[in-house]
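The complex is shown incomplete by one protein chain, all other protein chains being positioned as in the whole.
Right, chain A next:
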């Protein structure tokens, strides 16, 4: 009995640890981006983001004063000063570029004939000599200082203004909101008809909607673009709204129909008996009851439109003023491939809104996923 219990608890531990590892593995990529967006260019290129939480070592050098700064104390020529700024702490120092960390703070070293140099932890140095120094330039002192973790929001400021991401943010919003709202209305009516009205062709239409769920968008790009050009919409917001509305409809109709068909039959039948028209039943009973499904679809469509690159690239223009955020991001990846402070920050801004929507509305998203995937046999 005891053995069983022991086995069970070790299994529980294994579950906890494996789950934790899995979660960490899935979170780290995004975390890396997030942390990097708060580091400046030098920090990003000098160390990995995972090292940003601990103090990093920075080497540099400063020069001592020259003869002009020398004082005579007890028959010695003395130059004093500091090689650090502020209250930085020195961890090592040296006099040659080859070994910049050769000496400990506080050590006294003879660097040249009769010259004694001491550098202490707070960065103050004392150079002494029995004869005048006779040097025009100060002696170099290499320093190794510990730099505490440092984060900046400067990247965000730069990206939103100079890199044009602020504008792109507005463009994305402009594309997304109408493209989320309009399909809901159109789909809700269609879904009601497919769920609760009897008419020839209903089964065929429903099957058609299921079939259209998987049509690759790529197929429709060229024909639609040419059609838009032919009827004078061209490239622009109108075109992309229409396209996103249409591309979202199969899922919308399918989700809403599946939900509506599950509503209690008695409620709808009794309303019919009371003389309510289909329009009234839809507006007063079915629509309010379908709120969870409407919310599910709205989130899907919002995320999909917000994150889309292909449709936006094709149906919107590609000048800087017209780009949506995914478009800007793509362009930055091409033109500023190495400038991670710009890339990481832009990417994080573009995924921030979806993440907020995701975390605040996750419940509806899950519900929608469960209803939206065609259930297997």
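Throughout what follows, contacts are C-beta pairs under 8 Å (C-beta built on N, C-alpha and C of every residue); 3 or more make two chains touch, one makes a residue touch a chain; residues count from 1.
The rule is simple: contacts and distances are computed from a predicted model.
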item	value
Chain excluded from display, named as in UniProt, from "Multicomponent K+:H+ antiporter subunit G", "Spore germination protein PE", "Sugar ABC transporter permease" or "Cell division protein FtsQ"	"Sugar ABC transporter permease"
Sole contact to the chain not displayed, among A:165, A:209, A:255 or A:316	A:209
On chain A, residues whose C-beta touches the chain left out of the figure	11, 15-16, 18-20, 22-23, 26-30, 32-33, 36, 44-50, 170-171, 173-174, 177-178, 181-182, 185-187, 189-190, 192-194, 197-199, 202-203, 205-224, 227, 237-238, 241-243, 245-247, 249-250, 253, 277-279, 282, 303, 306-310, 313-314, 326, 329-330, 333, 340, 343-344, 346-347, 350-351, 354-355, 357-359, 362, 365-366, 369-370, 373-377
